[in-house]
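Notes follow once the structure below has been shown.
What you see is the complex with one protein chain gone and the rest in place.
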């Protein structure tokens, strides 16, 4: 392993791994991926992994999610089985007042070409018979689905390693020095230099930014998830709140807690609340055993939208930081590789530049 | 010591069996010569008692219609219906 690279990617979660994969398809370059743990120790190993577009902010962001979902089948053909399933997504509601909101969402999403429908109770129960009869209706989109995040990240990593990308795992970046020609990255295991570097540090992105005296405007939001025992097939769609994996386990959770930092413990308060939510949605889950619970830390930019592009005043330091990174990973990998390699992305991502926050107050 | 214990009737996959009072379901089945308790869902491999302390999850059975019960941690009761897990 030499210490000089064309591109160094910091972070090998679903985002860093996808960027490395798409870059590795380009003509010969030296790429290094560094991670302080192994590729699933961050948020990508503690996620629901829905590939979900229909409830994202309508407009450009909803469309981005849809385009990413559309890339999944071909990605699966390229890197191997990642248990991607386009199950269709259902977000049920229990309140009559939500009809108006649902109709509005459908109208807005259709402007961006996203197929979302409002279903009444009967239509919803036809699609998903085990849902509670107490629901009033739902929004539905055929584009939504889910993926196995463990397989996804593993297959990205295997694919980019086949394409000669170097890795340095269990190695934390501790300092970064930047000049216009070169970036020097100090790690626990030595110093590396690169022409370009990419921040894909997930919830630790703020910390990476501090190394260059740039404040990355993000909040950290904890989510807790319940894992049931393997059950007979009980739900077939990705529901806003739960999904069933191929091995039969149902993952339940839609909690979000702010001001917790990087604490990834679970609390019984949220776990019990989540279990109740699960039973409210699908009463039959009452009988299921819970095998375990886990928590993950979402990074959420102040305005909720992804941060994609270069760092302020630095042409050769790139950043890709967002929530819903599993949904967005193929598209983000693709457009970031275009930006880094060609100097321009094939779709307009100017609205996601970090410089937009100069105008926003937290 | 076992000779003084009361007998308990139970069934495994609809076969009527006897156990000693105070025995766990897994041990009672072992004594009745049922080492194989079920099969794994993906590869259909046989599984039976392994640790006897509730930690390995190799002995899961359906007991009185409840799925995935740790049979090495559950005492046999009169009339209990025990079945291999539906997979």
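By written order: A and B. Residues from 1 in each chain.
The criterion applied here is as follows: a residue touches a chain if its C-beta (ideal position, glycine included) is under 8 Å from a C-beta of that chain, and two chains touch if they have at least 3 such contacts.
By our rule, contacts and distances are computed from a predicted model.
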Protein that the absent chain corresponds to, by UniProt name, given "Carbon-monoxide dehydrogenase small subunit", "Amino acid ABC transporter ATP-binding protein", "Septum site-determining protein MinD" or "Pyridine nucleotide-disulphide oxidoreductase": "Pyridine nucleotide-disulphide oxidoreductase"
Residue numbers in chain B that touch the chain omitted from display: 1-2, 5, 20, 23-24, 27-28, 30-31, 35-37, 45-55, 58, 72-75
Touch list for chain A against the chain that is not drawn: 265-269, 271-272, 293
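The working rule: only the chains that are shown with their structure count from here on.
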Whole-Å gap separating chain A and chain B, where each centre is the average of the chain's CA atoms: 43
Chain A-facing residues of chain B, complex: 41-42, 66-68, 86
Contacting residues of chain A [partner chain B, same complex]: 229-230, 232, 247-248, 287, 289
